[in-house]
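Missing here is one protein chain; the remaining ones are kept as they sit in the complex.
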Amino acid sequence: MSDVRVEELLIAAIAARLQGLRHVAVGASSPIPGAAALLARALSGGRLRVSILGSRTHTCFTDGGRELFDCAAQGRMDAFFLGGAQIDGHANINLTAIGGYPRSRVRFPGAFGSSYLYFLVPNVFLFTLAHTPRVLVPKVDFITSPGVSAPNVYRPGGPRALFTNRCVFAFDRELGRFALDSVHPGESAASVRENTGFAYREPDTVPVTPTPGARELALVRGPVADAVAEVYPDFAARVFSSADAA
Amino acid sequence: MSDVRVEELLIAAIAARLQGLRHVAVGASSPIPGAAALLARALSGGRLRVSILGSRTHTCFTDGGRELFDCAAQGRMDAFFLGGAQIDGHANINLTAIGGYPRSRVRFPGAFGSSYLYFLVPNVFLFTLAHTPRVLVPKVDFITSPGVSAPNVYRPGGPRALFTNRCVFAFDRELGRFALDSVHPGESAASVRENTGFAYREPDTVPVTPTPGARELALVRGPVADAVAEVYPDFAARVFSSADAA
Amino acid sequence: MFCTLDELVARIPDGASVALPPDYSGCAMAAVRGLMARRARGLHLIGVPQMGFQGDMLIGAGCVDTVETAAVTLGEFGLAPRFSAAVRGGDVRVLDATCPALHAALQAAEKGIPFMPLRGIVGSDLLAARPDWKVVDNPFGADDPLVLLPAIQPDVALFHARVADREGNVWVGVRRELMLAAHAARDTFVTVERIQDARLLDDEAMAAGTLPALYVSGIAEVPEGAWPVGLAGCYEADRAALREYAEQAATDEGFVEWMRHHVTEVAAA
Partner (left out) sequence: MFCTLDELVARIPDGASVALPPDYSGCAMAAVRGLMARRARGLHLIGVPQMGFQGDMLIGAGCVDTVETAAVTLGEFGLAPRFSAAVRGGDVRVLDATCPALHAALQAAEKGIPFMPLRGIVGSDLLAARPDWKVVDNPFGADDPLVLLPAIQPDVALFHARVADREGNVWVGVRRELMLAAHAARDTFVTVERIQDARLLDDEAMAAGTLPALYVSGIAEVPEGAWPVGLAGCYEADRAALREYAEQAATDEGFVEWMRHHVTEVAAA
């Protein structure tokens, strides 16, 4: 594992969840999900369609800003990624503010499309590289986008999993809560418990997140890195140029 | 008048009603209103914007078939023209069917955009070259588009006038009925009455529709005819090429 | 994605709802003749927002159960004779609409919303004949009646365009009602004049008028696929052929003759 960065581990872990899908969209400021989508595309032999917002090469939209959302509503988008300044145990996410609303102590940019896509896209993957009790909280200060809905609410979509720098949580939509799915090398059930503010189910034996295979790694460090560099130049420079030295 | 065709008379009479407007739209199969709009544009020194549907030169729309209608709803279209297989004294028009519905003895193409534009466009001019009691009827068989609406109905638009091959009727929106405005040379109040199936107000003295002036005629037979020929070639060939001989 | 004209036609099942554009937009006339030749049945045609020759032809050939449109017209060639005859005979169900209502209902499907409100229409007899349309009081107003149109999601959008690329992107230019129909429909089948190697989305001018392959289920290369109604910017309408149709289709026998000559014999050849 010493020569595999956690970013590469996550890229491979997320890509594994994208296999078999037809169309994955990624926001402009999500380099790891973006790289994962491009890896999944390479692994699918090009069958997976990837839309990276803000990229000129990796987006096909021609009907303005609304098309992404209309496309999701039409059922033509299988997966999307969302982050959160806070994420709680019911998969509620807060992208709005902490410490009061509307006059807030800490203000974040805002909902973007989350309050819509979270409902419409069948497989929403939550993602954060700040796995701390301050981010993974018992209850978000502001529900920008709810993790679960009442049965009468039209909701073909919702959360599937939460990827962090420490572990992968799977989300059980029936129960409305997370279960620890795997811990990354170097982490443990205990270290995850210690750094997580919300309650979740924990199996008796917690698997370790699989290390990417040679084929995945070669793709990630080769063609995927090249493609990522176009969209996320800073990220590519930071992660891939120093991967050998890590 | 012997050298002025009724088409030219109508073109000038309609054009006079378009002065001072900003944007006039005309359907693809309305050569006389189309020519009138182009004449009004010439008379306005190019300030009047004319959209002729189906023309490549005289239309600016770039957002598909819906744009014309959205544009009208936005209040960016001041005038439009509608015909009718039947028109009644309340300015109801029938573009749908005669003799039963839905199984009809005579079926016409259908409403097109009339059931919408009649409500939204401030100045709708009705037009027919078949001024007979069979077309101008007491009551249309099918109200494709109503001439007047209840006060609570959102209706910034509606009929202003009806131009026929015999006369011009003005429409009084308050009273919900037509008044004879002028008769064309060769017609009379009596000949109009005889050929009209609906009731209308008739002034004591009925003016004659003004013959186009020299400037109007020169424009109609020159640059307007050229422009009309692009959009309505058959009409231009029939009317303008033989105008001198008429 | 890429297939022959016959394969494309075969993928439009009997009973499907099929969105079709007007004559001036982009009509897959060869594919329409393919549907007639295979004796398609029970189609529900949807005008985007009205239809011309292709609608009349399909109705005449007995392919159509329902026609939902703002008009069926042969334009300067007169009333649509097979449509008129079918209405007279009660052989086709007509869902009369008005142009912006069809655009709006397709936009509702495009946006995945159950309905779209629209101004106008109130007081038209169209409304009485459309129990699927509702009139409600505007929830943001008071005593303000407003029509709500249920979304129209066609099973199929079928049209003809100038060019597609090898990825399956299709250039429609300013004819964005074609893009709307494709966004709204479950499957979109397109015939094109030609398929080019250059990627449409790489050319920023062309990209602005390109329907992405994401929405396209099948493409067949069919040169002159819009004959006889023509394709703007490519070739004019064949006015003699259109006049011939209008004249022959005026009678039942004439239409049978026209179809034998232009559809059945061509398909058998």
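What to note about this one:
Each chain gets a letter, A, B and C, in the order it is written, and its residues are counted from 1.
Going forward, contacts are C-beta pairs under 8 Å (C-beta built on N, C-alpha and C of every residue); 3 or more make two chains touch, one makes a residue touch a chain.
None of the values given here were measured: they were computed from a predicted structure.
For the chain excluded from display, the touched partners among the shown chains of the whole complex are A, B, C. Note that of B:52, B:73 or B:168, the residue touching the chain absent from this view is B:73. When the omitted chain is restored, the residue from A:145, A:196 or A:209 that touches it is A:145. When the whole complex is considered, the residue among C:8, C:31, C:58 or C:104 that touches the unshown chain is C:104. When the whole complex is considered, the residue among C:192, C:206 or C:226 that touches the unshown chain is C:206. When you scan C:3, C:79, C:148 or C:195 for touch with the missing chain, the hit is C:148.
Looking at chain A, the residues touching the absent chain are 28-29, 54, 56, 61-66, 69-70, 73, 95-97, 101-120, 142-146, 149-150, 152-154, 234.
In the full complex, chain B touches the omitted chain through residues 23, 49, 60-63, 70-76, 120.
The chain not displayed touches chain C at residues 104, 107, 111-119, 134, 136, 138-141, 144, 146, 148, 150, 172-174, 176, 203-209, 233.
We take it that only the chains that are shown with their structure count from here on.
Chains making contact with chain B as well as with chain C: none in this assembly. Among the remaining chains, A is positioned farthest from chain B, on the basis of C-alpha centroids. Chains B-C form the pair with the most C-beta pairs in contact. Separating the CA-averaged centres of chain A and chain C is a span of 41 Å. In chain B, no residue touches two or more other chains. Counting only residues that touch two or more partner chains, chain C has 179.
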